[in-house]
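A single protein chain has been removed from this complex, and every other one stays in its place.
Moving on to chain A:
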Amino acid sequence: MAKRIIYPLYQLGNPQLRLFRPTFNLTLVRPGKEQPPDTVQFRIPMEMTKFDVRNYLEKIYSVPVAAVRTRIQYCTNKKRNHLNQRVKRPDYKVAYVQLAQQQTFQFPDIFPEKDKKHEEGSVEEMQEKFMEDERQRQKPDPRRGGVTEWFGL
């Protein structure tokens, strides 16, 4: 609904609650543990409920939602600052949303591995080449078959 308002209790006969500008923000996160392919993991504000998540995704983003399960992650109050006061890391709510109509979702790779290729003639290229040669020189003689220099005459 909205983050800082007391939830209006619905009783039979009340008008349908309609919200036009919700103040909720959802954060899509990469799951820490492996999830089934149709499950998407969100961090949601504490005041949101399963029905809020479902309506939010269906009405605003038109994502077909089959099931929503939530849990609250308690974060530590044990850490202390330089004044020996306990510092609380804020709690947060996690929602696991299962998509309907056999849709799947895979969290994308936001930081892909790049093969660093330095440009020709630059300082980094020469440094890299020098380090490579050093490493090659430090390696033991392959003809000894892994036996160290300790054994020998």
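Some notes on this structure:
Just so it is clear, contacts are C-beta pairs under 8 Å (C-beta built on N, C-alpha and C of every residue); 3 or more make two chains touch, one makes a residue touch a chain; residues count from 1.
FYI, contacts and distances are computed from a predicted model.
Chosen from "Mitochondrial ribosomal protein S30", "Programmed cell death protein 2 C-terminal domain-containing protein", "AP complex subunit sigma" or "ADP-ribosyl cyclase/cyclic ADP-ribose hydrolase 1", the protein name that UniProt gives for the omitted chain reads "Mitochondrial ribosomal protein S30".
Among A:Arg69, A:Lys129 or A:Arg144, only A:Arg69 touches the chain left out of the display. When you scan A:Asn14, A:Ser62, A:Gln101 or A:Gln136 for touch with the missing chain, the hit is A:Gln101.
Chain A meets the missing chain through residues 33-36, 38-39, 64-67, 69, 98, 100-102.
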